[in-house]
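Data first, discussion second: the structure below is written as structure tokens.
Certain chains of the assembly are absent from this excerpt, and the rest are unmoved.
Naming follows writing order (A and B), and every chain is counted from residue 1.
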Amino acid sequence: MLHSILARLDKVMKFEQASAHCDIPCKIYDPSTAQIGVLTMIRMVDLIQELEAKQPLSLSEQATLSRLVTQKEQHGVEVKEAIRVIWGDYFKQPQLEAFPQIHQLTHNIMLQASKAKQHVDRDMTVQLLALVNEFADIFWQTKGVTTFTATCPYPPAEEVVYPKLD
Amino acid sequence: MLHSILARLDKVMKFEQASAHCDIPCKIYDPSTAQIGVLTMIRMVDLIQELEAKQPLSLSEQATLSRLVTQKEQHGVEVKEAIRVIWGDYFKQPQLEAFPQIHQLTHNIMLQASKAKQHVDRDMTVQLLALVNEFADIFWQTKGVTTFTATCPYPPAEEVVYPKLD
């Protein structure tokens, strides 16, 4: 999905050097917050679907459903927020030129996160994870950091894009 | 409902001129926040009642119900907060003298907002809108701004009091 990365990356790198001095109050950006958010949404879907077999739900199970839905909802908001911050605060002219698809990708994440919030649907939520992973991959490229994909070390044991730091 | 407005308005205006210089940290007050809050509550009631026809609800529909209730609840809190801020921060002696009913009106809004939160009842929530519109009308009068009533340009398409600005 990311053709001619190397050429673009050069572009980013050069601009970054040029603009480094005006980067004050540069914050620490890390897409892991968004990724953990989506993983939690998937986990909530899994736990909600475990309740499916128990229909009709007891009052106590309805209470559990309500708690799971609230968690899924809140993490959906966190995903949107975390992506908005990186896109809106960190991506500037050089990064936009290297990755012109980032506007559309970010918007797709917003729409997909809405879908994942509005439904109890594992596929929709896993598709959101794929988009957020793609975003994370681009982000780390703009930083000149290689990435790898691995299963996250906790449920729901989905594939996550991580920066290669060792 | 607002008899002898003009006389009162004069009173307000004079006091405002007199106290204008001590108005530092005067904030920007706008009842539209409260009005949008009630409109959202009405919309949530409408969406909840659409689920009525689908009983018994699937797990996914129960999740939707839980989301709608949470939104209704949160907007109920926002309505109370927005009204409390205008009443408690903006209304001072001159405004209170011109509109002595404002204490009781504000308290009625609080009680009605509680009712609208505790029930899924369109009439109750529309009554809350009427009270909040009355509050908005008084507020704009204290500012010397004429108001008009129009259907809001989105669902639930209810009547809203707006300031006449053009």
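FYI, contacts are C-beta pairs under 8 Å (C-beta built on N, C-alpha and C of every residue); 3 or more make two chains touch, one makes a residue touch a chain.
The model shown is predicted, which means the values in this text are computed figures rather than measured ones.
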2 chains shown - copies of the sequence in the complete complex: 6
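As a convention for this text, only the chains that are shown with their structure count from here on.
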Centre distance in Å when chain A and chain B are each reduced to the mean of their C-alpha atoms: 37
Interfacial residue positions of chain A with respect to chain B in the complex: 48-49, 51-52, 55-57, 62, 65-66, 69-70, 73, 117-120
Chain A contact footprint on chain B (complex, rising order): 56, 59-60, 62-64, 66-67, 70
